[in-house]
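The complex appears here minus one protein chain, its other protein chains still in place.
For chain A:
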Amino acid sequence: MNWADRIAPTVKAIPPSGIRRFFDIAAEMKGVISLGVGEPDFITPWHIRESCIHGLHRGYTSYTSNYGLLELREEITKSLHKDYQVTYDPRQEVLVTVGVSEGLDLAMRALLGPGDEVLVPEPCYVSYKSCVTLAGGTPITIPTSAENEFRITAEQLEKYVTPRTKILLIGYPNNPTGAIMSREDLEGIAAFALKHDLIVISDEIYAKLTYDGTHTCFSSLPGMRDRTIVLNGFSKAYAMTGWRIGYAVSNVEFIAAMTKIHQYTMLCTPITAQIAAIEALKSGEKNVEHMVSEYNYRRRLIFNGFRQMGLDCFEPKGAFYIFPSIKQTGLTSLEFAEQLLMAEKVALVPGDAFGESGEGFVRCSYATSTKNITEALERIGRFIKNIKK
């Protein structure tokens, strides 16, 4: 019996994550310094963990509303208003999700019909295109380049828009490039969305990790609030990846549609994580500031290191990734990553794992100690010198 034949065609059509294979090799090796980790090296601040423990002591072990605890939704809307002056009704316009990943899946499933097209700038987070495909849509990739600091422009998007285009999916600060979009950049995109009557899904999970200037929430732009689904969460800013908690905010209709799917598939986000998230929003700001300044130190250190090595490297302005070009080595991204791992035991992620336009680049995460960064840079420098010989 060939069970593989029984798998749904949509699922079969999706390529496995490019990171997976690499992980298997790296996980087996000893003494590896990893710049391949897409999550903070900090542990969730103690007061947040403690609030969850306290919640368990008090017996908070039940389901919550499908939307999530009202107190959490209120804290979310308060923080969005404080940070970006954008207003949402906590009762109807917020959905607490199992990370941004679930939020993205829900948004796509709630909005896409067969053949609807979604504009997806690349390189991008690994699940974007697959989520579109799984929801029955068609991802249309838009390559970005280091020359334009991995940003998108309305002019460029115009070339890809068709009558079937329904959604523009953006993620800034960006994983894997570390790119950000300024308010002016985003205003151009907003005008484009308005012109073509598009819905914008904005993944802003790295919003608080912005080092140059301030982050602009897409829905805070004039006329964009109801047209946008903002996805955000606690994983990166509060070092809460394993808690799996995020949220979506948008107009009443979109949130209701997403909640309909959520109630049948997920029911609710674990109450333990929701309690911790309330504490994060109420008293976590100081921790965020500390972590952001640490990432910023490391960002400068690693950027300087790659520049000293003579690699073409765009200066990342957000998230905790740097995306140097390795084209001058003559190797493909995958060859570079594999050979570096074997020769010097440094793990990073080949750029093509994030889409075709990531080829020729590698993603390095600086969510690791300065000691590790310094040692990794030394090893990478040695590796490149040996290639050039």
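Just so we're on the same page, contacts are C-beta pairs under 8 Å (C-beta built on N, C-alpha and C of every residue); 3 or more make two chains touch, one makes a residue touch a chain; residues count from 1.
One rule holds in what follows: contacts and distances are computed from a predicted model.
Entry comment: the absent subunit's protein name, as recorded by UniProt, is "DNA-binding transcriptional regulator, Lrp family", drawn from "Sugar ABC transporter permease YjfF", "DNA-binding transcriptional regulator, Lrp family", "Cytochrome b" or "Acetolactate synthase". Checked against the hidden chain, the listed residues A:A13, A:I43 or A:M342 yield one contact partner: A:I43.
One of A:S79, A:Q92 or A:S127 touches the chain omitted from the figure, and that residue is A:S127. Listed here are the chain A residues that touch the chain not shown: 17, 19, 22-23, 26-27, 32, 34, 36-39, 41, 43, 125-127, 175, 293, 297-298, 300-301, 304, 347, 349, 353, 370, 374.
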